[in-house]
Every structure is written in structure tokens, then in C-alpha cells.
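Missing here is one protein chain; the remaining ones are kept as they sit in the complex.
Chain naming follows the written order as A, B, C and D, and within any one chain the residues start at number 1.
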Amino acid sequence: MIALLAHLSQVIAPPVVEAPIPTPELVFQPILPEIALCVAGIVGMLYEAFARRGTRSVHMAIAMIGLFAAGLAAVRLWNWDGVPFVMGDTVAVDRFSVLATVVLVLVAAFACIFATHEAGRRPSSLRGEFYPLVLFATAGMTLIVAANDLIVVFLALEILSLALYVLTGMGGRRSNEAAVKYFLLGAFSSAFFLYGVAMAYGATGSTKITSIVAALAGQTTSPSLALLAMGLLVIGFGFKVSAAPFHMWTPDVYQGAPTPVVAFMSAATKVAAFFALMRVFDVALQPLTLDWTPVAYGLAVVSVLVGALLAATQRDVKRMLAYSSVAHAGFILAGLTSANATGIRAAMFYLIAYSVMTVGAFGVTMLVATKTAEPSSYDSYEGLAARSPGLAALMTVFLLSLAGIPPTVGFIAKLSVFSSAAVAGNWPLVLVCVLASVIAAYAYLRVIVRMYFREPHGETSDDTSLVPQLAGLVLAVTVVVLGVFPRLLSGIIERASILRW
Amino acid sequence: MSEHLLSVVIFLPLLGVVGLLMGGRQVSDAGARWITMMATLATFAVSLTVLQRFVAADPGFQLVEQASWLPGIGLQYLVGIDGISLWLVLLTTFLFPISVLASWKVGTDVRRYMIAMLVLETAVLGSFLALDLIVFFIFFEAILVPMYLLIGGWGGERRVYAAVKFFVYTMAGSAFLLLAIIFLYAKASGVGAGTFDVRVLADTAATLPVETARWLFLAFFVAFAVKVPLFPLHTWLPDAHTEAPTAGSVLLAGVLLKVGAYGLIRFNMALFPEASKHFAMAVSVLAVIGIVYGAICALSQRDVKRLVAYSSVSHLGFVVLGLFAFTEQAVTGGVLQMVNHGLATGALFLLVGMIYERTHTRELDEMGGLAGVMPWLLGFFLFAVFASVGLPGLNGFIGEFLVIVGTFAVSHWLAVCAASAIVLGAIYLLWSYQRVAFGPLRDEHRGLPDVSIREVALLAPVLALLLAFGVYPKALTTAIDPATKQVVERVAPDHATSVLPAGTEQAANTGGGG
Amino acid sequence: MPLDNVVFWVFAPIAIASAVGMLVMRNVVHAALFLIVNFGCIAVMYLLLDAPFLFAVQIVVYAGAIMVLFLFVIMLLGVDRDDVRTERLFLQRPLAIVLAVGFVAEISVAVRAGVGFATLAPAGFEQLQPAGNAQAVAEVLFRDYFFPFEVTSILLIVAAIAAMVLAQRNVRAVTQAELDTVADPDPVVAP
Amino acid sequence: MVETLRSHDVAALWVIPALPLAAAFVNLFLGKRLGRWSGVIATLAVIGSFAVSVSLVGDLLSRPADERLALQHLFDWISVGGFRVGADLRLDALSATMILVVTGIGSLIHLYSINYMAHDERRGRYFSYLNLFVFFMLMLVLGANYLVLYLGWEGVGLCSFLLIGFWFDKPGNAEAAKKAFITTRIGDTLMLIGLALLVFTFGTLDFEPIFGSAASVLTKDSATVIALLLFAGAIGKSAQLPLQVWLPDAMAGPTPVSALIHAATMVTAGVYLVIRSHVLFEVSGVALTVVLVIGVATALFAATCAIAQYDIKRVLAYSTISQLGYMFIAVGMRAYAVAMFFLVAHAFYKALMFLGAGSVIHGMDGEQDMRSMGGLRRAMPITFVTFMIGALAQAGIPPLAGFFAKDALLEVAQHSGRGVVYVLATIAAFLTAFYLGRMLIMTFFGTPRSEAAEHAHESSPEMWVPLAILAGGVAIGGVLELSPDGRLAGYLEPVVGVLDDGSGLAFLALAGIAVAVAVVSLAVTWWIYGSGKVDPVAFRARLEPMATAAQHGWYVDRAYDVVFIQPAKALARMTGDVVDAKVIDGAVNGVAGLVKRVASGGRLVQTGFVRTYALVLFVGAVLVLGYVGVRV
Partner (left out) sequence: MRTPIAYFLLLAGLLFAMGTVGVLINRNALRIFMSVELQLNAVNLTLVAFARMHGDLTGQVLAFFSMVVAAAEVVVGLAIIVTIYRSRRSVDVDDVREMRW
């Protein structure tokens, strides 16, 4: 608060030159999205605090306005021609981050829609703070993808983590368990991350991505500390993107957390963390490319195998999707092993595709078998097609896309990732990935089998209300349309994949 | 329309899907049937215009459509048709209305069933027409889903097992395909602009080191061998066939298996001629094993559908044998055999389905004497049986004969072994026919109705073609020949592209009929 | 032997010992106290490294605020009795130790290669901060790092909200309610 | 030796096969409605094509000898990369002879069938199959290349299958039908390989270029291979050793069918094939010897079997096999004209006897066992007389056609210095006369041995008129031919070339011997079966177990069953139920199972203990940093 007021004062009164500490001139437009989100968050918080009986619609409205504003602000940055780095060179302004911001905002919006519905059904499940927290988390994410300074990356990471810990714990008993696991492991891993930041600083005497790359490129410093930093940062990022073996938290958290929250975090966290990872590794550690690509390689192999294999044995949809998200992290890493523009584009495409599918999948999951004790267990999906064909159809689209079956966007995503890895000559990796995707396909197939080929048993009923199904439909259509006309997306990515440094 | 003819053919069925979806729950079952029927018939009509605009003499691709799709990786929408794909496309568009008619009796989730059918048609047509490897792969993979739903949703007792087996087995195969495609692409982008255009990649592949090309060949081969299916990768087929609904079996045998064989000739041979020659003997041996093995397995089956399924294994062995003999006669025979097998086995499955609808059993032991109660149905059945036994004058014969003749030039012994299957084929098919049609009639089968008008309507065209293509196969070969000639000359420029001994061309041309 | 060396060699062992103590103490309160000791030692290290400002902050924030908060929670929950310290997980402790050793080894290898065990810090660090360490830190903080500083404000807001949300009683009510509906799938078993 | 004929096109050739085909379709689809008329239509169709044939043959014979070749090119059947096979018809002396036999005897048998099948409600099917058979048979003999020939070849097989199994509700019949088709199919497949070999060597399947260039293109060995492969087809179709097993069972079909298909026409297709491709056989030479040996063996073998039969139709069946053996003997000796003459004569008298037997069976209400017949000559005189003529003809009693045929054959054997063949053939002739006599006596002489035999009645005119006509043909048939270089030989000369006439015993001497043999053997039969001085049953008992063995065709069937069929079935069961299900599919499922097991193993790492997770995380961390440490 204080800090905010402080800089508000600075906004009002431009800093005087003979101030004891000269403040650099400020350009606010690039951080307008974050500001919008935070303001909306604070407003929401105040509303929750002071409105006696706060209604969700108001919360929803506030959140939507904030998200919309943020999105708008981000889009207006698309053709930014000002200084590339602002806020004392701690924030980069480029289309890379703009694209990410837009995606994150959209994901958040969908999450809010689902959450509003969920909460409407079970008032106890999600409380008013959900919206501010999502907004702050989004702010952290948009910040992390734009950060040009490792410390900002770290802070943003913490913002989104804290918010997510709380969101995870917002549900019932299981969500508490999820929260505590997520928190303890998260804190643990962020310690590694911070250690990495420290090592990076030790190696280069700075934490600014641009100066790090300059320093490393200049070879003035010993690479060994930088390598150490790289290793530790990998651990931190690996945890966030849930790449094996840093993925252990994922299944439990995804299963335990409230579904809308999972929908949000599964997509948004991956996008944010991966975009940040790309910036850090492809820019800051670019001189060490030959050193970190093998690591990504190894993580990719482990992730796809673990994700696919374990997904194939699950009996709970949310858990299965969790493992599949591990596998997908592996695929994305596979794309990054090529460490070139194509790889980055492929990874970006994959991330966006993945967020569409996974948000949709979790959205549907939220609606299935709402009355039962174990809504997300496979049993609840038996005969879904007969019970409520609409949901079954949506789920099928998302699952097929996750499995990478044409003509869904999932296929195009896998294709571009694989081909980039292949062009880079990482053969064994591509082979492993392809085989893993077959196994993963089997995993998704098990759900489809239950939805279509089994008789519904018991008196399970699904929530087939319009709004969430509509949202799901939009996502499903996106999945297919992007699968048939990938240019719509790849064209944008083409122009967004240039990192400034 | 005209310049996008092929796209129209491919995507017309989807129009029906749109219709069914738009209609939503309001569409009655009957309505769904009719919409689907119309869509498939329209597709057939359009494909006929393709036939009419097709220039038989031109060996290259015709009616090509090209559009950049995903420039980032040089992916483009590229379709075209040549003599090889022409008849397969027509076979597809022809069999689909018939299958729809055959599934008129389907009562559960008619809409979903029909949607699956239409999607399937688009996928199959697409894979026959695609000239861009990825576009092909997309359609190739897209086949899986609707077929999977058809088997798993409307199949027999062990349908789920069969469906999953079918899906995973085929997908595992195509994984290698994708891998190889990507590798090829990587190499191509190393040379020039990255592309998946078969015609371009063919040149790229030529620059590859021999070893690499052979590995790629194998990767492609596995995918297609699973689909064909070639011994020993065939075990998914009997299960799928047995459990699938009638229309499913018809399309599986009539069309889907052809995609594999088509892939072999269109991609394996076009892209890796050297490797194709290098592996030709091995593949041919596998094919012959498949021919004999399938026949022997068929001998021991008690379930009619399983029996026909194994006979498919045997017959498609002929196809592969022909393709890899690299003599013009054999390859043309192989392609011919694809079409003919599609028709003959399709007819068989239709008839088996009708018998099943009446007797509610597929067990040979539980039938017998049916020729007495339904003479016409069993008459048609016999007709189809003899067509696939390879009786001269019916379409099964020409293909087999050409394959054997063509293989003779390469290896006498392979040809002889393959020929032995002709006897076996006669044995198991006649044996099964005898057990279905002859002998004493079982009491529970008394008074079963003979063929209905609908059934005659859907059988007649197929049977007519069985006869027509047997009497005048030239109708097909004139279009097929130039294309295969090109393939053969590409693969084996040095090696005799025709079985004819040098100098006898003249005699051959003037001799006939004086 | 110069003074700072002496100080280092006195306090480093204490730091390590207190850390060990924190690990081995049966009672969580004792563990917390040992941790405070450890923090104190680290504060001294800051002093050695010419960071008096951080020395102060360390004492105030960590030893003062954070650890007090810990103790407060311990008392609040009344979990200040001895912990059960039997290990139920197979190979957990040996693996932990071994891995930790490996970790240290790796760090030291890297440090040796990157910094060298003998290299001394450059002299003249004081010249950088004429107006005193705090002033200097403040300059860096508000000139180069004012934006992260703003960001921390958001972080604190989030923390505040988090505390509010989690501390609300009705969360528990909900969990209680769900405790009745959701049956515990199966009792905990040691693998 | 074959001077190439100058050919001319004949537009009407296609009519000959087309008529029966059309009738077949009419009967197939309208059979039920036509009722009795179906038979009439069928018969008219065949008679029609007979008429056309006669006119065309007349036209052909009106031309000079070296122009007696009529061709008609209907359309290109196959045309792939220079390899071209037309749907071509060819009429020359050889095929002329055949089509006359086929359509001529065919129409008589059709006529006969009208009444014979009168009471069967599926007669529409019957006649359409019968017509279809005539069509295919005509294609077989009219084909101008091996593929068209093969078309007919397989087609007649199909019709024989359909007609043997016509009364399919009796399981045995279906079995026999299948057996017939598959057994012949074995030969056919070998023949198909032969065709492939022909294409491979000649690049065409047309008769003209092949025979024209055979001598120059073929080596002796390749000629042998091709010839033997073709002969294999002939063996199957003509029921020669070792594929003779199907013909006796084929008697399950309606008797007219046996008469037309399994006596007069289809089974002689083998002989036709060999004669048609005699050029190839001659280039080889060895092949001809093989033909000769097989012929002799079969003639003797089948004769012995015929002696022991009780079922009248089985006697005829074995005698047919034996007679076909004779024809192959002739062919093997390059006496093609003789073979053809034998073929024609045999067609007449064997059809006659079959129809006669049919009339007997008809009169006996379906009884076929000769033991319950006897004394029928009073009940059915016409049948008796005609049947007798046929039997005597085959036994070789002058001046009936059979005599001249057999005599010519023996003469050739003798003159060409093939003493062994002559002797064996003579022995076979003795046996022939013996079983014919036995059959005659058991059927028509003595006293009725059953109810049915006493109340047997003469058949109606529709049935005996054909008998009469055929009998006439047999009687005057000999006039066609008074010596090996007679008329028919003259006609055939352009096609099959002249027979180089050796020297040996005089014609009359040979004839005398032949007749003597026949008469003696008939006398013996009379002594055994007719005179009553010998008890046939005891006599047979003395010959056991030979007699029973002979009755069962020397157990060849059972041998095949044990040696081939049962092992094959076992193999099939093994492959289908064990290899495919367990081994190959087992491997597939095994892989899947393995993956599953691995996965469920890995699943256990997810213990739910947060500290385990932390540990795993730390392991990963140490590994990554370890890699870094290596890199440093």
C-alpha cells in the first residue's frame, strides 16, 4: 500500500532533480496491464471487505472489467515503439510478453466464468476472494513473462505462487491437503530458484537478463557459477511447469484443488512459467545454450515418459489430466531443445494450444457428475454420452486434442514441436515423444471408452447449464478451428516470437 | 466448384455432419438416415464428375489443388488424383451409400452413428487424395476416431477390446510414420525450404544416404503394414472385423485396408525407390506368408466374420505381393486387386451381416441349410464367394492372375506359393458356404425371410460390379496403367518393367484375335 | 590471524551447530530457538561482509518478526510437545543425507571453479558507500530497484489476503461439512 | 508340322455361347414363373446354338483345308502394359467337333431333363445351371487363347459344383460337390501356373503365336514343365490318376447332369486341352510319355474298380474314368484324331448309358443298387435295347462306334511298336467288356430281385426319344470313321497334323483280336452272373478283400484323407487357435501388458507423502547439478 501511494505521489508530482535519490523517468504504459489487474484486485478486495452481502455478479463484473482493461492495455502494446525496457530496465516490452499477457488474461476470464458457475452451485466452495486472488495471480504471471530482471521474475513467481496456494486451499478437506503439499514443495523449490538467482548474480554481477547475457557473452566471468545458476533455475522452473522429476505435486494438487482453480493454474502457470523460462534460457543463458539444452532434453524424456505412463493407469480424470500436463511439459521442453526461433515458436504454439484444451477439459470436468462424492473418478464418466451427449462431445474434442489426433490443434502443436526438435537433430527425443504420445493417447482413450461404451449406472446427474457449456463450446471450436487453420495463431506467433535483447 | 472438385469430394460428407449437428435433437432417426444417404450419394455423384474429367492417358496428378496452410513449417493443403487413387476414391464413394443403406436398421444413437460414418468418409477420401504428407497423415489418423467409435459403439460383445486394440495398434504404427515424415521434413528443410509435398520430398529423399532411406522406408512400411494388414501385424484385424457392425466391417475391409496398401505404393515406392527394391524380396516373402497363413487360419475359423477377415489378410497379401514385384502387370494387378477385394469382401460382409440379422449367430456350426429358406440371399452369397475365390469372369480373378503372372517374372517360387492360396481359398470359402447354405435346416431357422427390397437395392450394384469388372477389367486398367507404369519405372528403371520377354511385344499386340 | 577470520571461524561452527541442533531437537520449540541462534550467526556474517544494514534487518525481521511468528503459531496450535520422529518412509533419511552431501560437493566444485577458495574480496568496498551502508542500499533500492520494490507491495497485499482467507473460520465449517460427505478413501498405510 | 492357317473373321460366332447364357439368365430370374416352360426354353436355346454351330461348321468345311480357321475378337479382356488378352473366339476343325458334341448331345440331354426334373420345384435353377454349363463349355472349346479357355474351364467346374450339389439338403451331395470343385481346383491351379509360365515365355496367351513360335522359343525342359502343368489341369478335369477321386462321388447329382457333364463333355475337356496344346507336348516329348503312362494306368485302375461296384451309376463313373484313360493313351501316342474320335464316340455311348441308367433309376423310383434290380428287360424294353447298344459299343462289338474307336487305338499302339501299351490296353478292354456285361446282366437279365424291380415301368417318350437318337448315333457313328485316316482325321488334320502311320499287324487281324477279347469277356460274365452255374456272391467272397478294396476305389480316398486332409485340418487348427491367437496376438498383448505393469509400478512412487515428493524433487536437483558439476 505505502509503496503504491508513494509511487502515486511520484505520478502526480514528477521527481525533482535535487531529490536525494534521483528517480528515473517513468513510462507506465508497458505495465498498465499489471496495474489494471492489481487495481481491479484491490477493488474486489475492498468490495469483499466492506459489502455486507457481496454478490458474485459484482465480483465477476469487477474481475471482468479488470481483465478486459488489462487485455486492452496489452493489445495496445502490440505496436509499441518506445524504449524496449522500462522501469529501470526491469521490464521488457515486446510482443512476446504481450501475446502471453493476452493468453493469460483470457485463461483467467474463463476460469472466472467457470468459478462463478461452480460457486453458484456450491456457495461454500469458492468465496469472494477468489476473484482478487486470480487477478493478482494473473498480474504476477503477466509480470513474470515481461520481467527483464531475475529478481522481478522471482517476486512475480512468489506473487502467483502465494495466490495459487491460497486458491488451491479454497475448497474442502482435500484442497487443504493439496494446499499444504503445494505450499511446502513450492517454498522448497523457490528456495532453489532464489539460490539460482543468487548464483546468476554471483556469476555476472547483475540480475538483469540483458546484462547477464552481455556478461556471459563477453566471457569475462567464470561459466561455472553461471552453470550452477542454470541448474538451480531449471529446478525452480521445472517445478512450476511441472516437468518430471519436479512434478510430484501436480497430481495431488490438481485432484484436490477446486476445479476452476485447476483450470486456471494448469494453463496459466504453464504459460507464464514457460514464457519466463524461454526468456531466461533463450536470452539470458543464451551463451550457455550448449549446456542447458541437454538438461531440457533429459527433462523432456523423463517428463513425457512419466506423464504418459502414469496417466494411463489413473482412475480419476483430474489426476489423469495432471499427469498429462506433465507429459505436455515434456513435449514443450522437447520443442525448446532446438533452442532456435522455430523451437520457441513451436513451444509458444503448443502452450497456447495446451491452455485452450486443458481449460476446456477441466471446465467440462467441473460439470460432470456434480452430485456424486467422487465427481472426477472414471466411474462418474461411465455412460456420459448417453447421459449428457453435449458434455461428452466437448470432452471428446478436448481429449482428442490432448492426444494429438488430427484435425485438432493438439496435433498441429505436437507436429511443430516434433519437427523443430527433429530439425535440430534430436532424434531419440522425437522417437520417445512419439511413442509417449501413443501411450498418452491410450490414457485419454480409457476415458472416452467409459463415456461412450459403458452404460450409465446409479442416478448420477450432470450440470448441463448453458453458460459453462457455452464457454466449453467456444473452447472446443477454437481447438478445431486452430487445428484446421493453424495460421490464425502461427501468424501471430511468427511476429511475437522475437525476444528483445 | 470445378477447380476445387477434389476438395468438394473430400468435404461434402462433412456438410451432412453439419446438417446433423444443426438439426440437433430435432433430427429424427429416419431424418438422420436420409440426410446421410443424401450426403453420401451427392459425394458419389461428384466423384463421378471427377471420373468424367479424369484424363486416363496422363500418368501425373490431376485436378491438383494447392494452398499454403502453415507456412511456418511449410505445411500446405495439397490434393491431387491419379490413376491409382482414382478408383480407390470411387470405390469409397460407392461403398459409402451402400454401407449407409446397410445400416438402415441401426436403432441406437442413429445420429452419432451417421456422423461417424460421414466423418469416416471424409477422412478416407482425404487420405486417398492428399499429396502433402502431413495432410495425408492428418486424414490417416482421423480415420481412427470414427472407426473406433463405430466398432466400440455398435459392435459385438468384445467390442471395446477390439476398438481399443484397433486404435492403439494403428496409432502405434502411424507413430513411426509421423517420425519418418518429420525426419524427411527435417532433411528437406536442410536442403531447401521445408515442405511436406510428396513430389518435392521424393527428390529430397533421393539425396539421402542409402542407409537413412532404408530406415525411413521401414518406418513408413510399419505404419502401412499394420493398416494393410501384413503378416505378422494383422492380429487386430480379425477382432475388429468380428466385433464391428456390418457397415463397419464392410468399410474396414472395403476401404480402410486399402489406405495401407495405397500408402505403400504412393509413399514408400515414390519416396524410397532404392529401399523399396532393396526390401522387395523380404516384403514379398512376408506377403506370401500372409497369403498362405491367412488362408490356413481361415480354414480353422468357426465364426463367419473371422473367416472373412482372415481371407482379407490373404487377399491383401496378394495386393502387397503385386505391388512389390515391380512389374507393370503385377502392380496394376495389385491396384486392381485392391478395388476388387474391396467390392468382393464388402459384398461378403454385407451378406454375412444380413444372415446375422436373421439368424442372430455368426457361428458356422449353428447354421446350415439356409439355401432352402432364402435361396436368393444365399445365391448372392455364393456369387460373392466365387468372386473372391477368383473365378474367371468375376472380378477377383483378373487381379490375382495379373499378380501371379507379374510376380512370375521376379520369382517363380513366390508366384507358385501365392497360387497355392487359390486352392486354399476355394477350400475355406466353399467349406463355409457349404456349412451355411447346405445340409439340413435347423428348426429355429424355418421361415426366415428372404432378401428384402432394400437389401436387393444395396446388393445389386455391388454384385453387378463384381461381374462387370470381371468381364471388362480394362475399364479400370486403362486409367491405372499409366500411373503404375510411372511408379514401376521410377522404382526399377533397369529391371524389366513388364513380364513380357523382349521382342514379344509385337506378337502380344498383333496376336490377340488376329 | 586477523579479526574477521577469527570471527568467521567462531561463528561459522556455531551456525552449523545450531542448524544441526534445529534438525535433531525433539521439541519443535527448541528447534525454533536453535534456528534463531543460527539466524544470529548469519547476521554476524553480514557484518563481516560489510552489510550492517542487512545485519540489522536480519535481527529485526527474522529473529524478531518471523521466528516470533513461528513460536506464536506453535503455541497457538499447542503443538509444542515432542514430535514423533520415527521415520516411516523407506530410505528417506539415508538418501536425504547422501544427497545433501552430494549437493554440497557440487556447490563446492562450482564455487571452487568459479570463485576459487583463496580469492579475497576486493578492497575499497567502503568507498562505494560514503553516506553509510543504509544510504547506499537505499540509493540502489530506489534508483535501480524501485519497481521490484513496488512489486513487493503487491506481494504483501496478496499475503494479507491469503492470511485473511485462510484464517476465516467458515473454511473449517466447510471442511467439517465435507468431512461428513466425503468418506476418507482408505486409512494411511506405511508403504 | 502345323502350317499356319489363314484365318477369317466370323461375326456370328458369339451367338453359339450367347444363346445358352441368355436362357440361363432367363431361367435364373424367372424360373419360378416359367414353371414347366423353363425346361423348354433351355432346350430350345441349346438346340438353337446347335443349329448355329452346324451352319457355321458347314461354312467352315466349305472352305479349303488351309483356311478352316474362323476368329472373332469381341473385346480386350486384359490389356496391361503390352500384355494383352482378348475375349476371342476361335472356330477350327477341333473346336468345331467339340461344339457339335456339346450342343448336340447337350440338347438331347436337356430334352431328356424336361421330364426327368418335372417334379422338382427348383427346376428353374436346374435348367439355368445346365444352360450356364453349356455356355462355359462352349467358351472352353471356342476360346482363342488360354485365358478364355481357362474361363470356361473354371466355369464348367462351377456348374458341376452347383449341379452335383443341386439336392443340397442331403449332406453327402454338398460334400461331393465341394470335393469335386476343390479336387479339380488343384489341377486348375497348376494349370494357372502353367499359363503364367506361358505368359512369361511367350508374352501372350493366344494360341496362334504360341504354337507358331513354340518350336523355336521353347527349350525341351521348359516345354516339359509347361506341358505337364497344363496336363495337371487336364488330370483334374478328366479325373485321371491321381485326382480321379471326385468323379464317382459326383454321381450324387441328377443323372442327366452325370450324362452331360461327367460323361459326355466336361470330363473330356482335359483331352481337348491336351490335343489343343499338342504342339507344346510334342516339343517336350517327355510330357507325351507321361500322358501315355497316366492314361494306361487310369484305364486299368478304373476298370478294376468298375468291376466291383454295385451302384449302377458308379459303374458308369468308373467306366468313364477308364475310357478317358483310353483317350489319353491315344493322345499320348500322338494319335489325336483317334483320341477325338474316341471322345466323340464315348460322348455318344456314355451319354446313352447314363440316360439309360437314369431311365432305369426313374423306373425303379430312385433305386440305384444293381443288386435289387434284375430282369428289367421286360419292364422297360426300349431302355434295355438302347442301353445294350451303348454297352456293346463300349465293349467294342462291331459295327458300333466304340469298336472302331478302340480298334483304331489298339492299332496305333501296335503299329507304333508300343507293345506294352497294346497289351495293357487289351487287358483293359477285357475288363471293360467284363464290367459292362456284369452290369447288363445284373440289371436287365435274370429275375427281379426287389419290389421296385417288379413294378418297374418304361419311361415316357420325352425320356426314351433321346435314348433312341443317341443309340442311332452310336450305331451309325462308326460310319464316320473306318480307319485312322478317315474323315474326322481329315478334318482335324490342319489342326493336329497327320499321324505318321507305322506298320504292323494288318487291320483285320487286330480287329479280330479285339473282338475276340470282348466276346470272351462277355461270355465269362455270362457264365458267372447269367448262367446261374456260379454263385456271384460266393465268387466275390473268394476274391475278398480285393473286391471290397476295388469297390472303394482301392481306398485312395481314405489314403488321401489320412495323408493330406487330416494333417491339413490339424495344421489349420494349430495355426488358427495356437499360433495366431497365442503366439502372434499374444506378443501384441504382451507388450501392452508390459507397459501397463511398468506404469502401475511407477505409480507407486506417488505415495502421497509430501516428503517423498520433496525427496524426488531433490534427487532431480542433485542429478541436474551433478550434470553441471561434470560440465564445470
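Methods note: a contact is a pair of C-beta atoms (placed from the backbone, for glycine too) under 8 Å apart; a residue touches a chain by one contact, two chains touch by 3 or more.
On a predicted model such as this, the values are computed, not experimentally measured, just so you know.
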Notebook entry, point to check: Thinking of the complex as a whole, which visible chains are touched by the chain that is not shown?
Noted result: A, C, D
Check: Any idea which of A:S97, A:T210 or A:Q255 touches the chain not displayed?
Finding: A:Q255
Checklist line | For chain D, residues in touch with the removed chain | finding: 603-604, 606-611, 614-615, 618
Note to self: If the hidden chain were put back, which residues of chain C would touch it?
What the structure shows: 2, 4-5, 8, 12, 15-16, 19-20, 22-23, 28, 31-32, 35, 38-39, 42, 45-46, 48-51, 53-54, 57-58, 61-62, 65-66, 69-70, 73-74, 76-77, 79, 83-85, 87-89, 92-93, 95-97, 99-101, 103-104, 107-108, 111-112, 115-122, 124-125, 128-129, 133, 136-137, 139-141, 144-145, 148, 152, 155-156, 158-160, 162-163, 166-167, 171-172, 175-176, 179, 184-185, 188
Next item on the list: Quickly run down the residues of chain A that touch the omitted chain.
Entry: 151, 154-155, 158, 162, 165-166, 169, 173-174, 176-181, 183-184, 187-188, 190-191, 194-195, 197-199, 201-202, 205-207, 251-252, 255-256, 319
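What we mean here is this: only the chains that are shown with their structure count from here on.
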Note to self: Count the C-beta contact pairs for A-C and for A-D, then tell me which is higher.
What the structure shows: A-C
Margin query: Counting only Cα atoms for the centres, state how far chain A is from chain D in Å.
Written below: 80
Notebook entry, point to check: Centre to centre, by mean C-alpha position, how many angstrom separate chain B and chain C?
Noted result: 69
Checklist line | Centre-to-centre distance between chain B and chain A (centres being mean Cα positions), rounded to whole Å | finding: 45
Next item on the list: At least two other chains touched by the same residue of chain B: list those residues.
Entry: 168
Notebook entry, point to check: Going by the touch rule set out above, which residues of chain C reach two or more other chains?
Noted result: 106-107, 109-110, 113-114
Note to self: Under the stated contact criterion, what part of chain D meets chain A in this complex?
What the structure shows: 595-596, 598-600, 602-603, 605-606, 608, 610, 612-614, 616-617, 619-621, 623-625, 627-628, 631-632
Check: Contact residues on chain D for chain C in the complex?
Finding: 604, 607, 609, 611-612, 615, 618-619, 621-622, 625-626, 628-629, 632
Checklist line | In the complex, chain B residues that touch chain D | finding: 165, 168-169, 232, 234-236, 293, 296-301, 310, 328-329, 332-333, 369, 371-372, 375, 386, 391-393, 397-398, 401-402, 404-405, 408-409, 412, 415-416, 419-420, 422-423, 426-427, 430-431, 434, 437-441, 471-474, 477-478, 481, 485, 497-501, 504-505, 507-509, 511-514
